[in-house]
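A single protein chain has been removed from this complex, and every other one stays in its place.
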Amino acid sequence: MNKSTPLNRLGNGCCALVTELNAQGLTRRRLLDLGLVPGTKVEVIRRSPLGDPIAFNIRGAIIAFRKEEAEKVLVVQVS
Amino acid sequence: MNSEAAVGNLLEEAKGIIGDQQAGIRDGIVKSIYDTSENITKDVVSYTSVHRVDWDRKIDNIITSPIWGFPIMFGLLAVVFWITIAGANYPSEFLATQLFWVQGRLTELFLALSAPEWLHGFLVLGVYTALAWVVSVMLPPMAIFFPLFTLLEDAGYLPRVAFNLDRFFKKAGAHGKQALTMSMGFGCNAAGVIACRIIESPRERLIATLTNTFVPCNGRFPTIIALASLFIAGSVSVTLGSFIATLGVAGLVVFGIAVTLFVSWLLSKTLLKGEPSSFTLELPPYRKPQVGQVLVRSVIDRTIFVLSRAVVIAAPAGGLVWIMANTTIGDSTILAAAANWLDPFAGLMGLDGFILMAFILGLPANEIVFPILIMSYVSGGTLVQMESLADLRHLLIDQHGWTWLTGLCTVIFALCHWPCGTTLFTIQREQKNWRWTLLAAIIPASIGVIICITITTLARALNLV
Partner (left out) sequence: MGLTYQSTGRSTTREIFNVPNAGSELVIALAGNPNTGKSTVFNALTGLRQHTGNWPGKTVLRAEGSFIHGGRRYTLIDLPGTYSLHANSVEEEVARDFLCFANPDATVVVADGTCLERNLNLALQVMEITDNVIVCVNLIDEARRKKMHINIQKLSKALGVPVVPTAARSGEGLSELMDTISDVALGRVMPKPVLVRYSDEMEKAIAQMEPKVREIIGTHINTRWVALRLIDGDTKLVQAMERYYKEQNPKQADLEVLA
């Protein structure tokens, strides 16, 4: 199995499975409620024209967040 | 009834049951719920065809692309302004002609009834003129701008604007959704202030609230558009004129966005220090706007609402201006005396006393600033019928000595001064703190004063005027 990487390191078009949330408190609960529980498939859709925020397909909705949140989501890339 | 047992105790008991596993509980709960929805969805949803074109993604590839994202954004903004400016021209003139024709008949009626001069002055020259101005200047651009804007909103474009611009707001220590609250501000700053509720963090909500006025609202657009048409596009053909005026207005809006970002940055470094809070933004699928609904909603909810507010405030303001222009103390009217008193300071800012006074009297609603200005100019001399831009040019440039600098400073001050009374009232209601409300007026006003004085001083030092 690949080593976990922060979600913001993946390029556009990559798919990955969530392994862990490296956040506590409210941020963690919010990320969970967006559907980012371990095992969830996430697709990197696009970056904003200036590189940040990044938009992801999470369980059928396109949701964007800033680098600061994305790097708290650890994932393994899948094809 | 067991009055000793409280729910708080239950919480303690729950802790006892679950012991030291507390940490992973929320994760487990959310996972179980999502797993259940995933399984149900797999069971009930099937695709009849696998390959389908994802239009949303294709559209977003262009609209949020590094190359086209920003040009399209400013292009759309410019197109909306251009349609508004070009489209509002003729209905505005038509309305002005009709309403001032009615004014002539009203005057005849008052003469026929041999009504006292002051009554005719107050009601017809004061109240009615202000109303006629507000309606003819404001109604056409609003009836065009609001539906266009609502169309963009309905189609799902606004979240893309927030997505494109977020990096700037992050750098300024502000929230990405501030772009959405600013978009609402184009319609009405009070609505923009209410929209700030979507920003969860109090610090960032306050930043968005205090800077919302740097987005010109519909009450100020007519002033800005009229002056842009007058000064930037005054000497060229009508088509080219509205095109150049559009560029001028779009440029001013971009300038307003730059000021917003600068002030947001300044606030987040001083009064409202703090780290940017977490930010999630959904980019919903594009939807075909419901044109009929859009028209009804934007006309009823927005146009009629803003216009009626303007009318309610314009009527007494018109009367007040007439009284001020026709009551003499010593050897000058109150209006002239007040304007003279303001004149030295206004002069430093590239304005004159009448302009500054119009902004002050326009505090209840920005829509009436320009009408008040014209009324105060006109009421001093003979009555001029303002039916076209040419009449306006004559009044401002030939009779009151406006230069390009006067026009520029007036437009900048229209963008950066205190928010209107309604907006201030809304800020007070939302924040419940008069210090912030006061600051919401002081910050933009001092920025406007500083910019105007700087430009004027430079222009005079370089002998440009």
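The chains carry the letters A and B, assigned in the order they are written, with residues numbered from 1 in each.
What we mean here is this: a contact is a pair of C-beta atoms (placed from the backbone, for glycine too) under 8 Å apart; a residue touches a chain by one contact, two chains touch by 3 or more.
Everything numeric here is computed off the predicted structure, so don't read it as measured data.
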* Asked: Looking at the whole complex, which of B:Thr48, B:Ser114, B:Thr270 or B:Asn463 touches the chain that is not displayed?
  -> B:Thr48
* Which residue among B:Ile33, B:Ile304 or B:Ile397 touches the omitted chain? -> B:Ile33
* To do: Could you list which residues of chain B touch the chain missing from the display?
  => 1-8, 10-11, 13-15, 17-18, 21-22, 25-26, 28-30, 32-34, 36-38, 40-41, 43-49, 52, 194, 197, 200, 282, 284-285, 290, 293, 430
* Touching residues (missing chain, whole complex) on chain A -> 26, 29-30, 33-35, 58-61
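The definition used in the following text is that only the chains that are shown with their structure count from here on.
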* Centre distance in Å when chain A and chain B are each reduced to the mean of their C-alpha atoms -> 36
* Of all residues in chain B, which touch chain A in the complex? -> 26-27, 30-31, 34, 38, 56-57, 60-61, 64-66, 69-70, 163-164, 166-168, 170, 176, 276, 278-284
* To do: Would you tell me which residues of chain A are touching chain B in their complex?
  => 21, 26-30, 32-35, 37-40, 45-46, 48-53, 55, 59, 61-66, 68-69
